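One structure, pasted below without further comment.
Here the complex is missing a single protein chain, while all its other protein chains stay put.
And now, subunit A:
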Amino acid sequence: MIEFRGVTKQFPDGTVAVAGVDIVMPPHKTTVLVGSSGSGKTTLLRMINRMVDPTSGQVLIDGADVATVDPVRLRRGIGYVMQNSGLLPHRKVVDNIATVPLLRGTSKAEARAHALELLDTVGLDRSLADRYPSQLSGGQQQRVGVARGLAVDPNILLMDEPFGAVDPIVRAELQQELLRLQGELGKTVVFVTHDIDEAFLLGDQVVIMQQGGKISQAASPTEILANPADDFVADFVGANRGKRALHLAQVDGRSVVVDADGRPAGILAQ
């Protein structure tokens, strides 16, 4: 479990990235932080592995304040996946995945063998192991990034807009893959995105953030749609328009679900 208690982050230039945030991220669930740029969602994520230290307040993992843990040790125990993969360009795929286990002192043979298994886990062919990151497609690189994040079998997996830089088709594929993985592994995932559809698809809990680093609402997708906390949330999730504002139309005795623009979205199951 990850818990933020009254966490504020003000950068030296005076910008307040996160303002008095209280939030609990339940274990073995996916929490998605969503908001436009400048809402402090990435800063919030990076406070979990101390890439950013809060100005005030506490971040706790299973009840222990992260500020009391050596940052390097902390980071080696937490999976981290970032946009554009962040792989080391001069190391082969297998060595990139084995990076953290090797830092923790696992033997080279063991780390490599485990890295190959992780390629299977993320749905990549083992023949890619000896390639360099630049020789892979964007989607493949992201999968390697996920494999690296999983390499030490961490309880927590932080994902900072991991699918932000791939095309929509690959993105949809990676999202499904993540859902499958999460079904098998049950990690505590914290996922940052600016895409509300992605947030609703992946999140057990969705945290909607607004400018100035405040939380507007933290709830399940269903709850957010049913009871948006305020106009900002309603507007952000698009509850009153487009493909989310659905109504029923009767066609030849069947109920057709139609969106706000009159486009059919599906048939109501009887």
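By definition in this document, a residue touches a chain if its C-beta (ideal position, glycine included) is under 8 Å from a C-beta of that chain, and two chains touch if they have at least 3 such contacts; residues count from 1.
The definition used in the following text is that contacts and distances are computed from a predicted model.
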Chain left out of the displayed complex - its UniProt protein name, from "ATP-binding cassette domain-containing protein", "ABC transporter permease", "RNA polymerase sigma factor, sigma-70 family" or "SpoVR family protein": "ABC transporter permease"
Residue of A:R5, A:K29 or A:R91 touching the missing chain in the full complex: A:R91
Per the touch definition above, residue among A:V72, A:A109, A:I169 or A:A269 touching the missing chain: A:V72
Contacting the left-out chain in the complete assembly, out of A:A17, A:M82, A:L157 or A:A199: A:M82
Chain not shown: contacting residue from A:S107, A:Q135 or A:Q211: A:Q135
Positions on subunit A contacted by the hidden chain, ascending: 46, 49, 51, 72-77, 80, 82, 84-92, 99-100, 103, 132-135, 148
